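Here the complex is missing a single protein chain, while all its other protein chains stay put.
Let's turn to chain A:
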Amino acid sequence: MANANPTATHETLVHDAHDVHEHHDLPQLRHHFETEEQQREAGSFGMWLFLLTEIMFFGGLFMAYLLYRNWYYPAFATASNQLNVPLGTINTAILISSGFFMALGVWAAEVRKKNVLVLMLVLTTVFGYAFLNVKYFEYKEKWEKHHIPGATFDISEFVNPPIDAKTGKPTEEPLAPDMAQKTQLFFFLYFAMTGMHALHMIIGLVLLLWLIYRANRGEFTEGYVAPIENFGLYWHFVDIVWLFLFPLLYLINRHPLK
């Protein structure tokens, strides 16, 4: 008798489950999930699956880096010394700060502090933008030194390194012309990896503006924190990529001419 209508039985189950957990439905709870926890878990799970595809994507670039670094180590070491370590270090700190504010933003959403959430998202955006700004100046320097791979690439500096005025010795180990050509590979990977990282940040910054707009309307501080949480996962993932790019690209060979 009670099972005459299967739909009704299902309804009963759903409501029982809610009674056990003493939850009130959020308007964002979709009908195909039984509980908010289940919806949240499914969302996180999906986000993590997406991030795994991102690991494979960046992983391919890291794999290429690993191989060419082994094949053309002198070219990679010399080309790496053209990168600016202070700027890279500052940028690492900036990116970690951006991730820190994002993490605080997730906390603010969870404890339902709307103004704190908006402030943290704005700080995340500001530091993310600062990172890209520093990156712009680094790219500009490469452009001016003709270190962009292609027809105008200049190897003269690697074949005949500038002489240090004080010691009278070259500032770098000179490379044979064929090895000097391979510095292009380093710079190609540098632009591909940091460029793809920067593209992810640009996408993240656009999403952040949208999240700030919605957070300001109070959408994420009434118990529905999934968008903030999942964006946080994305943003931290992009941070992690940089945590590897920085030592691999900037710090290969910082004790030349030993």
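Basically, a residue touches a chain if its C-beta (ideal position, glycine included) is under 8 Å from a C-beta of that chain, and two chains touch if they have at least 3 such contacts; residues count from 1.
By our rule, contacts and distances are computed from a predicted model.
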Out of "OB-fold domain-containing protein", "Inner-membrane translocator", "Cytochrome C oxidase subunit IV family protein" or "Raffinose/stachyose/melibiose transport system permease protein", which one is the UniProt protein name for the chain not included here? "Cytochrome C oxidase subunit IV family protein"
Of the candidates A:63, A:163, A:176 or A:203, the residue in contact with the absent chain is A:63
Among A:107, A:153 or A:188, contact with the omitted chain is made only by A:107
With the missing chain put back, one of A:75, A:121, A:211 or A:248 would touch it. Which one? A:248
For chain A, the residues touching the chain missing from this view: 1-3, 9, 12-13, 16-17, 20, 34-35, 37-38, 40-42, 44-45, 48-49, 51-52, 55-56, 59, 62-63, 66-67, 70-71, 85, 89, 92-93, 96-97, 99-100, 102-104, 106-107, 110-111, 229, 232-233, 236-237, 239-240, 243-244, 246-248, 250-252, 254-255, 258
